[in-house]
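This is the structure I have questions about; it appears just below.
With one protein chain removed, the remaining protein chains of the complex are shown where they sit.
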Amino acid sequence: MRHHLILRVITKLLVGAIMLFAFYVQFHGDFSPGGGFQAGVIMAVAFILYGLVFSLHNVQKVFPPWLVHKLVALGVLFYAGTGIVSMFLGYTFLDYGALVPSHPSSGQHYGILAVELGVGITVTAVMVAIYYAFAGRPPRLSDEEW
Amino acid sequence: MGFELTQEYILGHMNYWLFSVLMMTGLYIVVAKGNLVKKIVGLNIFQTSVFMVYISMGKITGGTAPIFPQDMEIDPEVVYSNPLPHVLILTAIVVGIATTSLGLALIVRIQEEFNTIEEDDILKIERAIVQAENAIHGDAMGGRA
Amino acid sequence: MLVLTAIAVVRMRSLFAIAMLSGVFSLLSALLFVTMDAVDVAFTEAAVGAGISTVLVLGTLALTSRFEKPTKRSPMVPLFVVLVTGAALIYGTLDMPNFGSPDAPVQTHVGPDYLERSVEEIDIPNVVTSILASYRGYDTLGETAVVFTAGIGVLLLISGLRLRRRRDDEDEDESEEV
Partner (left out) sequence: MAVEPAQVAMTLSDQLPILQILIPLVTAPLIVLIGSRRLTWTLAFTASALSFVIAILLLIQVIDGSVISYQIGGWAPPLGIEYRVDAANAFVLLLVSGISTLVLPYARESVKFEIPARHHTLFYAAFMLCLTGLLGVTITGDAFNVFVFLEISSLSTYVLIAQGSYRDKRALTAAFDYLIMGTIGATFFVIGLGMLYMATGTLNMANLADRIADQGANRTVRAAFAFIVVGMGLKIAIYPLHLWLPRAYTFAPSAVSVFLAATATKVAIYVLLRFTFSVFQPAFLFEVNTLEFIILPFALLAMFAASFIAIFQSDFKRMLAYSSIAQIGYMLLGISLLTETGLTATIIYLFNHGITKATLFMGVGILVLRSGGSFYNRIQGMGKTMPWTSGAIVIGGLSLIGVPGTAGFISKWVLVEATIEKGWWPVSVLIVLSSLLAVIYVWRMFEALYLKTPLAGTDYKEAPLSMLIPIWILALSTIYFGFATDVTLTAARAAAQGLLAGSAGMM
């Protein structure tokens, strides 16, 4: 693994690009296909790629498992929290109109942005957590057996 | 309740029949194959085929993807396909991948405990355990004595 | 194409090939989704089916084994189950509206309401997003909870005995049973 110089260089370039693309998909979901879930998957792919090329140990230095676990929970809370805010404002759960009562449709914009962010956070974290869990196991097949 | 087997009818239903065949192929893999990983793959094929049915019911001939122009100036001439099935299937895909990852995690644990991921072998091992238990605790039928 | 891929999965014994074929299957279905106007779904299916789930299956294979053993069981019972289900499916399709028909209940009852009202009420171009995050936002919360469940499920199942790996190339022979 240590010798794949080309892989390493290209990965370094790609990881940034993938993350940028993930952010685009995340925040541009209102206008084009995409949204929190897809962005989360893409973001996770960036980390997984980094992990595959530079070893699990190194990616865990960048994105430590404890943080991943917290983010898994945080995303769901963020989503539910958006709904709870509208409840406190005297509307029904997840009624984003509550966020800007004078202009419901911009309230909807903020609401959608917020919940998509929640989805994105949880999905990224869960996918990375699953990758860590699988990659952290001792493999039965060595590379040559493939 | 009658229906005519016109050409239009057959063409209009061909897609559903095709997807049914796909679904059944997937289901067959799940039920008939003994390898646990293969079962999960079969499950994926089964589910994806169901998704196709959903998406195909939302399609309107001559319709386009349900995304308005950026400036929200909507041309009344344009027909948009029904977006609701898309939303449902997005949710279902996510549920599917969640199930897949859990299933695979279980397979990894099964491999570690049973040292195999073939259903036939697992059954053999489990039968041996049951026999050992019966030897100690009295077997299922004659346990009363 | 799709049918061929699916049948190939039935016949193959090499699990590696199966993993790849299932990726192919997902990509093909993503293409199909695009032709049926479901671009969001296609995007997701490509990312999930061809991407994440293939990686996961490969990861599992690395931890388990590569080949399927032939099973001795007779295929008659599964075949029976499948045929009965298939018959029920076909029976159900008989009264379905034609593909692409604009006057199917799906196109006339609730669907158009979304398209019309979304313009006023949500005011964003992608109607799929507006339904996903607002009209049926609660389903999406449920979906996030499902992902969360899967996450903690996988952690509960296989992260317990994490082996600290210092270098990838050092622990290739560490395949003892845990």
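By written order: A, B and C. Residues from 1 in each chain.
Operating definition for what follows: a contact is a pair of C-beta atoms (placed from the backbone, for glycine too) under 8 Å apart; a residue touches a chain by one contact, two chains touch by 3 or more.
This structure is a prediction, so every number in the text was calculated from the model and none was measured.
Within the full complex, the chain left out of the display is in contact with A, B, C.
Against the chain not shown here, subunit A presents residues 69-70, 72-74, 76-77, 80, 83-84, 87, 89-97.
Across the interface with the omitted chain, subunit C contributes residues 88-89, 91-97, 104-111, 113-114, 117, 134-139, 141-143, 145-146, 148-150, 152-153, 155-157, 160.
For subunit B, the list of residues touching the undisplayed chain reads 1, 23, 27, 30, 36, 39, 43, 46-47, 50, 53-54, 57, 84-85, 88, 91-92, 95, 98-99, 102-103, 106-107, 109-110, 113-114, 122, 126, 129, 133-134, 136-141, 143-144.
Rule of thumb we're sticking to: only the chains that are shown with their structure count from here on.
Each of A-C and A-B has its own count of C-beta contacts, and the greater count is at A-C. We define each chain's centre as the mean of its Cα atoms; on that basis subunit B and subunit C are separated by 7 Å.
Measuring from the averaged C-alpha position of subunit A to that of subunit C gives a distance of 19 Å. One simple way to say how far apart two chains are is to compare their mean CA positions; for subunit A and subunit B this gives 25 Å.
Taken residue by residue, subunit B touches two or more other chains at 65, 67, 70, 90, 94, 101, 104-105, 108, 111, whereas all remaining positions touch fewer. With touch defined as above, residues shared between interfaces to two or more other chains in subunit A number as follows: 31-33, 37, 130, 133-134, 137, 140.
Subunit C makes touch with subunit B in their complex at residues 2-3, 6-7, 9-10, 15, 18-19, 22, 25-26, 29, 32-33, 36-41, 44-45, 48-49, 52-53, 56-57, 59-61, 63-65, 68-69, 71-73, 75, 77-79, 81-83, 85-86, 89-90, 93-102, 104, 106-107, 110-112, 114-115, 119, 123, 125-128, 131-132, 136, 139-140, 142-143, 146-147, 149-150, 153-154, 157-158, 177-178.
Taken in their complex, subunit A has these residues touching subunit C: 1-2, 29-35, 37-38, 41-42, 44-45, 48, 55-57, 69, 72-73, 75-76, 79-80, 83, 93-94, 96, 104-106, 108-109, 111-112, 115-116, 118-119, 122-123, 125-127, 129-143, 145-146. Those residues of subunit C whose C-beta lies close enough to touch subunit A in the complex are 16, 39-40, 42-44, 47-48, 51-52, 55-56, 59-66, 120-126, 128-130, 132-134, 137-138, 140-141, 143-145, 147-148, 150-152, 154-155, 157-159, 162-169, 171-176, 178.
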